[in-house]
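Before anything else, here's the structure in question.
Every protein chain but one is kept in place in this view of the complex.
Up next, chain A:
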Amino acid sequence: MTLNLCVLTQNRIVWDSEVKEIILSTNSGQIGVLPNHAPIATAVDIDILKIRLNNQWLTMALMGGFARIGNNEITILVNDAEKNSDIDPQEAEQTLEIAEANLRKAEGKRQTIEANLALRRARTRVEALNTI
């Protein structure tokens, strides 16, 4: 019994195939989903998603959205998603540094919030590279 995972963004389908297990980050912590999970509708945080296919783990950076887990069908709708194989390490590090610099420079509530979000996104991408 395998799970059917679908990861969609507004512009394209990032992932559409069967997996054995996934580990998803929500606002209230990480949840692991195995086949025959109870139905859940949840919000997805800006964090990494781990996918297991046949004892091999794959990591993906998600930029927030929603997930719906039905009877062995998982649909994840996110604003953006990148597989860790698609992320360039140097570019990710640079983006992280720029985001940190922006956060320090930010003035006013709105800029701080935006800078925070940008920082979290950059951090997620770097983390996706560091985890196996």
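Points worth noting:
In the analysis below, a residue touches a chain if its C-beta (ideal position, glycine included) is under 8 Å from a C-beta of that chain, and two chains touch if they have at least 3 such contacts; residues count from 1.
Going forward, contacts and distances are computed from a predicted model.
Missing chain, UniProt name from the options "Putative L-cysteine desulfhydrase 1", "Auxin-responsive protein", "Pyruvate dehydrogenase E1 component subunit alpha" or "ATP synthase subunit gamma, mitochondrial": "ATP synthase subunit gamma, mitochondrial". Screening A:T75, A:N102 or A:N116 for touch with the missing chain picks out A:T75.
When the whole complex is considered, the residue among A:T42, A:N72 or A:N116 that touches the unshown chain is A:T42. Of the listed residues A:I13, A:L34 or A:A101, the one in contact with the hidden chain in the full complex is A:I13.
In the full complex, the hidden chain is touched by chain A at residues 6, 8, 10-13, 26-28, 31, 38-45, 65-66, 68, 70, 75, 77, 79.
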